[in-house]
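For this depiction, one protein chain was excluded, whereas all remaining protein chains were kept in their positions.
After this line comes subunit A, so read on.
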Amino acid sequence: MTIRSDRDHGQRCRPRMSCLKKVEATVVQMQDPSTGVKGTNQKLNITTIPHAITGQDIVAWITKNMNMDNDEAQAFSTMLVAFGYIYPLQDHKKLVLRPDGSLYRFQVNKWKAEDTDYAIYLAKRNIRKKGVLDAYEQEEYNKLHKWMNHKWDFIVMQAKEQYHAGKARQKADRVVFDCQERAYWIVHRPPPQTHSAMDYGLDRHIDPNVEEKKTYDYYKRIVIYMCFMGFCSKSLFLACSLVKYMMTFKNHDPFLVPCLPRNPWQTDHDSYWELNTPDVEVPTKMRVERWSFSFYELLSDPRGRADFKVFLKKEFSGENLAFWEAAEELKWGTAASMSEKAEHIFKTFLAPGAPRWINIDGRTMGLTVKGLEHPHRYVFDAAQTHIFMLMKKDTFYRYLKSPVYKEIQKKAISPAPQFFCICIEAQLQQNMRNRRPSVSPIITWQKEQEEKAKAAAAAGPIDIKKLMASKLDRK
């Protein structure tokens, strides 16, 4: 029985490590005697190691031949070491590339990363000198001994043979061989608590290198699903619309133009967030500008929506937005309360003589009424889209020209950019201590819900009976 470990062996063939093929091609190039990295005989302790290369040479070669700059080349060469293509001669456990005179060698792929081989390797080291194994290696050895008990004679025999073969070699060759073998197993059986590059995560179910079995249902699926053709537009028009979006929002992107007064992450002051809370009295000029970009931007900002509602109240046309909000709530709400919500919406907004009647065309009304026979969450979709388009094409533009919007534009504040030098360590520490925790979103949410309930109660039609009953009660 072989041990099932969660590290795969021989991962070069794994489909998702197919990037390794490109890496291997690069390594082959690096080993080219004329154009590759220059290796020399270097002294390590008392032996001379042939074909040793220095870290800085590796980085220089990669920078030149792979068209990268220094940092990238270093990162790439660290990957080479992490995957075991190059191994360090000094400090063999740390699989990083040091861009200095540290020595490295190319790995020779002689072994298969299987448990049997690992057991032979550990046994061999044990024979050579007892007690030389690290704690984790000893543990692995004991485990393997238990699981491979039936094969153990074979393993010990192999270990002894390899040990004798090793003794017969020249001292220099032996040192090199031992280094190589040790490096190989550091990569394929990493010590615990280290980050191994060989870890590729969970197995996925499909091997992308294998051709998908093209049975009848593969084709049938294509035939069925391709029978629609989305409408296309000319590329130029679409490319321009993408560009237009980017240009419109350029000044609002904190990565492109620093946000005012300052970016809270860079400067440890959360004044930016304080000025832009969802329910702030006076919004910033940038925020108000953003509302004018599109109706969707106006609605998605709670402060913008509130301002829009003020405008609608003045125009006495608040029912459109109220209907849209109610339909959204239905769409995204729980399934349990869905049919009663649908009923309520119909009674409040669509039924003839409803208290907040909205004006939709006959066809849409017909579709909606038909849909209400079997209420589902999308039953008001047609009506909702109609109302949304109406608000977007008409009401929104009137809002932008209205005194309400002009007033908020005037009132809006423009915080001055604040730059200060965070060069002193003490200042940094001070800033860290000053980081204020914020109100938990749970509390904010609860407050919002309370306010919504109050607003709903105030906006609903007054029930005369209840009012009279409460008056009578008081008497």
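Keep this in mind: contacts are C-beta pairs under 8 Å (C-beta built on N, C-alpha and C of every residue); 3 or more make two chains touch, one makes a residue touch a chain; residues count from 1.
One rule holds for everything that comes next: contacts and distances are computed from a predicted model.
Consult the UniProt record of the chain that does not appear here and report its protein name from "Large ribosomal subunit protein bL21m", "Aldehyde dehydrogenase", "Guanine nucleotide binding protein (G protein), beta 5b" or "Phospholipid/glycerol acyltransferase domain-containing protein".
In UniProt, the chain excluded from the picture bears the name "Guanine nucleotide binding protein (G protein), beta 5b".
Of A:V28, A:V108 or A:M246, which one is in contact with the hidden chain?
Result: among the candidates, A:M246 touches the missing chain.
For the chain left out of this view, which of A:Y121, A:F295 or A:F308 touches it?
A:F295
Which is it among A:I46, A:A168 or A:L236 that touches the chain not included here?
Within the whole complex, the residue contacting the unshown chain is A:L236.
List the subunit A residues touching the unshown chain?
16, 18-19, 22-23, 66-68, 71-72, 75-76, 78-79, 195, 197, 199, 202, 204-206, 208, 212, 214-236, 238-243, 245-250, 252-256, 259, 263-266, 270, 272-273, 276, 293-296, 299, 328-329, 331-336, 367, 371, 374, 376-379, 381-382, 385, 388-389, 392, 435-438, 440-445
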